[in-house]
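A protein chain is absent from this complex, but the other protein chains hold their places.
Should a chain be cited, it is by its letter among A and B, assigned in written order, with residues numbered from 1 in that chain.
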Amino acid sequence: MRKSGIVGWGAYIPRYRIRASEIATLWGWEPGVPHGLGVEEKAVAGVDEDAVTIGVEAARNALRRAGVDPARIGAVFFGTESKPYAVKPSATIVAEALGITPNTMASDLEFACRAASEGMRAALGLVESGFIEYGLAVGADTAQASPGDVLEFTAASGGAAFVLGPAGDSVAVLEDVYTYVTDTPDFWRRGLSPYPAHGEGFTGEPAYFHHIESAVRGLLEKTGLRPSDFDYAVFHQPNGKFPLRVAKKLGFPREKVLPGLVTPHVGNTYNGSALLGLARVLDQARPGQRILVAPFGSGSGSDAYSFIVTDRIVERQILAPRVDDYIARKTYADYATYAKMRGLYIRTTF
Amino acid sequence: MTEHQTRRGEGGVSAMRLSPAMLWRTRIPRYRLVGRECLECGRRHYPPRPVCPHCGSRRLRDVVLPRTGTVETYTVIYTVMEGFRDRAPHVIALVRLDDGTRVLAPLTDVDPSGVSTGMRVEATLRRIRVDGDTGLIGYGLSFRPLMEPRQGASK
Partner (left out) sequence: MRVYVAGVGLTRIGRLFDKGILDLAAEAAWKAIDDSGGIIPDAVVVGNMLSSSLQSQDNLGAYVAAGIGLRGRPAFKVEAACGSGGAAIYTGVSLIASGLAGSVLVVGVEKMTDFPNAVVTEALAQAADSEYELFYGATFVGLNALMMRYYMEKYGVSRDEMSAWPVLMHRNGAVNPYAQIRREITIEDVARSQVVADPIRLLDSSPIGDGAAAVLLVSEEVAKSLPEKPPVAITGAGMSVDTVELSNRETLDRIPAAAEAARKALEMAGVRPEELDVVEIHDAFTINAVLLLEELGLAPRGKAARLVAEGKFHPGDKPTANPSGGLKSRGHPVGATGVYQVVEVAMQLRGDFPGVKVPGAEKGLALNMGGDGSTVTVHILSRV
């Protein structure tokens, strides 16, 4: 067991949804396509929302659960691939909004969907080394996909945040972690391009599956643990199907994956993806349970964490809205309204 | 040539509509809902002023105001200002926070038909103003319907 863990967790999902069938009808997709992705509808950020506002809400919820004075947080890592500014940190806006400034590290990270997890690793490391007492890792996205591209079915908005700190204050203590990265160009976005490009089939085996499997196997080998030792297995979830497939390949039964599978309800929230799954698991986990979390980011890389839940979790679960509360809070938008929210129309400012 | 002619598409200093200094010096009251409390009469006010607007005293201290409150009155604006067409009709409310302080802010995450005097709301940070493609983003206060506290344990 290590000296650090998750002290508080929080989620935020915007209120608006668009049904996959709306998208399919407009762009002439065969209805089986979204069905094959296992996504019924996705969450869309409102006109006054962005990755920063989503991150602030999730972080506020995490702080509520942690019960920690924000001034004691010594590092804020903001992981996103939909930064409101190309240059100007989102992490400082989050830190200022929550009263964490000025005595803190702060940084925006990029690693496609895995940036926030990298931030979580870094924050845990800072806690372990005694550099900071508490850290905050935030993953939030208002994921963009080209209208008419298949990614449009899944690219969604949402986020999760974690206050990391000493094991003695944690609801889930870090048992161990393993990271596996290579230069694998499965999905990317150039600076002046508004939408990402991807290698379609190439994003599967060589990217998602290879890296998650390698990271998880690395963790199991390092710790001597087996799939049966885990109560929950949470994976990065670009659609509703991949996590079930990778779980099967790794030997984790379906029932252990379903509690942490959020994408079918709200789409792929990118940096919120695996982490929202983790948040949902924490919303319901019991003391003593062991959780596997394996985020993945294109480019590519995956982490595999093992957390052990402590007694402290019970009293903190009710201190903030749960992932399911946000999933249940929804209003449907038609494609025209969705397009307005996503800024797809070309307009003059009047 | 007025600012309106330089504003669209050209960027640069002359086209800047949101002041970096103004956003910076008002960020704490906007982000954290920090108002002032009068040490003389005990009343609070928002936005913060150098002198108590109620009794005129200069003895004040900053206070973090409660984030929940009730809608005292509201309006649904159709003739919106520039920059607000994407959220028209735009709902503005005067909210009476749970400590009695009154605050003006947009209501969000709610349809105009779902707004009523007396409804319970909570503060949240939202994107309020965007200065074109090159300028700053002004984040600020908005209120959304209070999410009801959940009953019982989750599952």
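Note that a residue touches a chain if its C-beta (ideal position, glycine included) is under 8 Å from a C-beta of that chain, and two chains touch if they have at least 3 such contacts.
Please read all numbers here as calculations on a predicted model, not as lab measurements.
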Of B:72, B:99 or B:122, which sits in contact with the chain we cannot see? B:72
Out of B:16, B:63 or B:94, point to the residue that touches the absent chain in the complete complex. B:94
Given the full complex, what residues of chain B touch the hidden partner chain? 1-4, 22, 26, 29, 45-47, 49, 53-54, 72-84, 90, 92-94, 102-106, 112, 117, 128-129, 138, 140-141
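Criterion: only the chains that are shown with their structure count from here on.
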In the complex, chain B residues that touch chain A: 7-8, 27-28, 31-32, 82-83, 85-87, 106, 108-109, 111, 124-128, 132, 137, 139, 142, 147, 150, 153-155
In their complex, what parts of chain A are in touch with chain B? 15, 46-50, 52-53, 56-57, 84-85, 93, 96-99, 283-284, 317-318, 321-322, 324-325, 329, 331, 340, 343, 347-350
